[in-house]
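Before we start, here is the structure in question, set down as structure tokens.
Apart from one protein chain that is not included, each protein chain of the complex appears where it belongs.
Here the chain labels run A, B, C, D and E in written order, and each chain numbers its own residues starting at 1.
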Amino acid sequence: MRIKVINPNTTLSMTDKIYQSARLIASPGTEIVAVSPQMGPVSIETFHDEVFAAAGVIDEVRKGEAEGFDGYVIACFGDPGLAAAREVAKGPVVGIAEAAMHMATLIGHTFSIISLIDRMEPMMAHLVQAYGMEHKCRSIRMTALEVLQLEEEGSDARQIVVRECRKAIEEDRADSVLLGCAGMSDLMAHVTAEIGAPAIDGVSAAVKLVESAVSLGLGTSKRHGYAYPTRKTYTGVFSGYSIP
Amino acid sequence: MRIKVINPNTTLSMTDKIYQSARLIASPGTEIVAVSPQMGPVSIETFHDEVFAAAGVIDEVRKGEAEGFDGYVIACFGDPGLAAAREVAKGPVVGIAEAAMHMATLIGHTFSIISLIDRMEPMMAHLVQAYGMEHKCRSIRMTALEVLQLEEEGSDARQIVVRECRKAIEEDRADSVLLGCAGMSDLMAHVTAEIGAPAIDGVSAAVKLVESAVSLGLGTSKRHGYAYPTRKTYTGVFSGYSIP
Amino acid sequence: MRIKVINPNTTLSMTDKIYQSARLIASPGTEIVAVSPQMGPVSIETFHDEVFAAAGVIDEVRKGEAEGFDGYVIACFGDPGLAAAREVAKGPVVGIAEAAMHMATLIGHTFSIISLIDRMEPMMAHLVQAYGMEHKCRSIRMTALEVLQLEEEGSDARQIVVRECRKAIEEDRADSVLLGCAGMSDLMAHVTAEIGAPAIDGVSAAVKLVESAVSLGLGTSKRHGYAYPTRKTYTGVFSGYSIP
Amino acid sequence: MRIKVINPNTTLSMTDKIYQSARLIASPGTEIVAVSPQMGPVSIETFHDEVFAAAGVIDEVRKGEAEGFDGYVIACFGDPGLAAAREVAKGPVVGIAEAAMHMATLIGHTFSIISLIDRMEPMMAHLVQAYGMEHKCRSIRMTALEVLQLEEEGSDARQIVVRECRKAIEEDRADSVLLGCAGMSDLMAHVTAEIGAPAIDGVSAAVKLVESAVSLGLGTSKRHGYAYPTRKTYTGVFSGYSIP
Amino acid sequence: MRIKVINPNTTLSMTDKIYQSARLIASPGTEIVAVSPQMGPVSIETFHDEVFAAAGVIDEVRKGEAEGFDGYVIACFGDPGLAAAREVAKGPVVGIAEAAMHMATLIGHTFSIISLIDRMEPMMAHLVQAYGMEHKCRSIRMTALEVLQLEEEGSDARQIVVRECRKAIEEDRADSVLLGCAGMSDLMAHVTAEIGAPAIDGVSAAVKLVESAVSLGLGTSKRHGYAYPTRKTYTGVFSGYSIP
Partner (left out) sequence: MRIKVINPNTTLSMTDKIYQSARLIASPGTEIVAVSPQMGPVSIETFHDEVFAAAGVIDEVRKGEAEGFDGYVIACFGDPGLAAAREVAKGPVVGIAEAAMHMATLIGHTFSIISLIDRMEPMMAHLVQAYGMEHKCRSIRMTALEVLQLEEEGSDARQIVVRECRKAIEEDRADSVLLGCAGMSDLMAHVTAEIGAPAIDGVSAAVKLVESAVSLGLGTSKRHGYAYPTRKTYTGVFSGYSIP
């Protein structure tokens, strides 16, 4: 099985970290390929970033279909471009936010999300609502960290994340915590050990869910909502994205 | 007051129709400029189309800010790129789906949406949920029409739309109907007359809501969720969209 | 266009303040008439007050129909008598609570309501639910102020309102604030300037929404829920309210 | 124990029918007094009717407090004036719609409401939402009957009600039916026998719930939402409703 | 009328306390029989406890049907076995959590639940959701008390309960409090007096609701969801629970 893990931003150190997390968790027969789009933002912290990141995600899924991938992971906690990617893909496509949330409901009553700068909170609140997880989500704790601080050697980002995760368990009474950024994917074991409760990395969770779906013979349903995109002409710099 | 009405697809006959509807309803002191992005799909019928249309919408809002517009209308019933456009804009940005829904709640208990091909139904159901309108929406009736059929001379699209609108009032007991595509914006008066109940065109409604917000001195809040995008480098063909 | 703005209580200094706010925001061609009912409570702070205020609102709308008004604003943040007023009116009827909430959703992700004495909180929570705004409303902050304190020269009501609005933005992370009483309608610009985020006055918002609806040719739908009241005999002191 | 059952309309034949139902179900030690207000509509079929009926309900509860009643039933399936009546009353106040819904949840998974003319459906849908019963309510079936047809000798109203109740059980798969008008209170046994499933009359249910609350020593909570109305001057024809 | 009050745990001192509360509130013609199952946990504080307690409840209801009881109360604030008990019973079956919640909605806008050890909070949150009470429930306050501490002479459990109830009224702005354990049923009058707001004991409330339903001629609906269990063979130690 070949899974393409798409880091929707263009920071390759993060892509590499995501690759390591994905490779580590993948089953023996699974080949992981991790990529960043060839265009787009270096990190995703605004809706503006998400729009352009989504185009990059689609680009990579379209190429992935030609390359014969069996499934895809969208490795950004905002799940950018997820619905469109599903239209394009024959196999399953899983976002890391949804992966973490679904997995959390299997091992606890409730979860909290720990994430980064304050302005991203509405994005996550929207996903929680759209995925039907309002009864499960105890809190969304923002840390004021920027995405790229997670990439800096020697920053205290790790400690800050652990501290907020602990508060989620102890003050908000969550049963588990979700690491709300792909850049935290290397912290799953560390945070779990520190807080004495499950910390869930969406990248790892999504790889297992894609593997699961493929094993089950489940691709994206092509009836109704995620049918293949219909024939369509695109113009200008997007003409390459026409649907023939 | 200057309002930029953005048709997120690149079909200029539709842009022109939208322009006529917007100009007709605009207040005397309002200048309407209607544009299509310089790149993107000729019509928006899939999530794939929406992703690229959203990039085009952002492009036009960014240019619009330099051009000094006071507000924006996104003239596609999926409201593509709305959140990102709000980050970019100083003034208000209104999507035609939200405009039609908000206006409908002021004149009736319930509404129905009449729209086009079946696969677009989940997009609209998602907007209804996200906007908190589930208690108000009696039905979403799809017609199997494609967007560009609305542009064809002599098609029976108009009759089909009227027929479904009538069913929404009589069978689904809706108090009003929403014309679920910018390409229907010229049908508001005709449908209203035919069905004996209000038919609401989102383009017209959105123009009035932008005018209202601007008159009230209300621009997009720059606290929290829609603050201006933070400094960010974009790479590749999107490098022009970096935030300096 | 002629709009009747109904202050549902009988305190004329407040009616005058409401009139000033409405007149200031009205378009050049709009005539504003502001009235208080000829009977009812001097302020509206309980459900008991609302019942009698609603009767007064109906009385004014019925007279308004005879007087040829194009639309109505109900200028109390509890929207008393709104559904009944819509049955009576041919044109649109807009309450100031709904107007403020709808407008807030166009310029921010979330809002908070700042209002008066504690016991009014359930009224507002009910409106938030009924209007489908639960996902948008960050908090309802009560101030312990009584309605008529807003009318007193030299009271510190203004400072208290500003302080709570600031907390809503900074502590509750709302993107905007709604001024939860028609008696605050003169504070919109002041509060906005003080807190650096939009403060929305429902009176002003409602005037623009009525103007918008009328411009769009939209009156209250007479199909189903808000059809004209059916023929009915009323007895006793209400015999004048029979529907002939 | 003395319970005042208020028929909010002024049709005394209906008040008498309500009285019979209430008296029949009341416990031995309970005295039932059934009244109509001295003013208001002869039947309640619109929001307009509800506003004036609510004033009449308040009037009767205020008098009832002076007369020493222990509790109140509001015998109209729209529960008009309920919140205000609770502010005024020391003891419990129960509406017949809420009584029927609460009782239905104790004896079945789901219920349907059978009621009268089509335009009343939004009133009932609103109550279902406000009472948190959306998951329990299978359907609201309107019959096109007017309230006063239930009072006419020899009308086929009874057959029509039975027919719709049967459809609710068999087609909508409801476990029970609610008789959605106080004027149907004499049909409870008949409908139950005809359809082989519980039919619930709100008048009877409300009497038992008021008795229950009084027995439990539970009056309306005077903390927060239903505290006694605060001192207030009312003007004009409502001056008699001032709160001293 | 004969009502069987089932304490689902096997601690007879609690059964006796429950019996006293039930007998005290029962109407003159009502005979109360209070029992504990012949097997099961000595207190119910986990989902594990609930599963086995539910079997005991069913056992008692099955015996109760043979003994000719008219209705049942399940006297544990988790309402264990409620749905299954309704299938078995001809008459009404009422849980004390649902009884307290329904009664609370008749006398206040909102309520809070005061209960015991922290881990039981999700059970109660689930009931609040399942019963449609989310808009009514201000808070669920856990006290760290174990069930059997309520049975200990001289413990400070009573003071702790009163303190949390007071906080619910004053800090959470609840209109009433629900005593979230059958073991608190003797505290209703004491807490009410201490906090100046209604405290509701579910045992007492449930007795009145069963009496009410029986008086109304309402048994459990045997259409659809709670029809009698179908013929079924049970094996092993549960063979005695086969449905013949």
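Assorted remarks:
Please note the rule applied: contacts are C-beta pairs under 8 Å (C-beta built on N, C-alpha and C of every residue); 3 or more make two chains touch, one makes a residue touch a chain.
The shown structure was predicted, so the numbers you read here are calculated from the model rather than taken from an experiment.
Displayed chains that the missing chain touches over the full complex: A, B, D, E (touch as defined at the top).
The residue from A:Q20, A:Q38 or A:T105 that touches the chain not shown here is A:T105. For the options E:A55, E:V128 or E:M184, the residue in contact with the chain missing from this view is E:A55. Of the residues in chain E, those that touch the hidden partner chain are 10, 37-43, 45-52, 54-56, 58, 81, 83-84, 86-88, 117-119, 121-122, 126, 129-130, 224-227, 229-230, 232-239, 241, 243. The chain not displayed touches chain A at residues 25, 27-28, 86, 92, 94, 98, 102-103, 105-110, 131-136, 169, 173-176, 188-189, 192, 196-198, 200, 204-205, 208-209, 211-213, 215-226. For chain B, the residues touching the absent chain in the complete assembly are 118, 121-122, 125, 129.
In this text, only the chains that are shown with their structure count from here on.
Contact with chain B and chain C alike is made by A, D.
Common neighbours of chain A and chain C, listed by label, are B, E. By residue number, over half of the contacts seen at B-C repeat in one listed pair from C-E, D-E or A-C, namely D-E. In this assembly, the chain whose C-alpha centre lies farthest from chain D is A. Rounded to a multiple of 5, the Cα-based rotation taking chain C onto chain D is 180 degrees. A separation of 52 Å divides the Cα centre of chain B from that of chain E. Separation between the centroids of chain D and chain E, computed from CA atoms only, is 28 Å. Separating the centre of chain A from that of chain E, both taken as means of CA atoms, is a distance of 44 Å.
Chain contacts: chain A has residues 118, 121-122, 129 touching two or more partner chains. By the definition given earlier, chain contacts exist for A-B, A-C, A-E, B-C, B-D, C-D, C-E, D-E.
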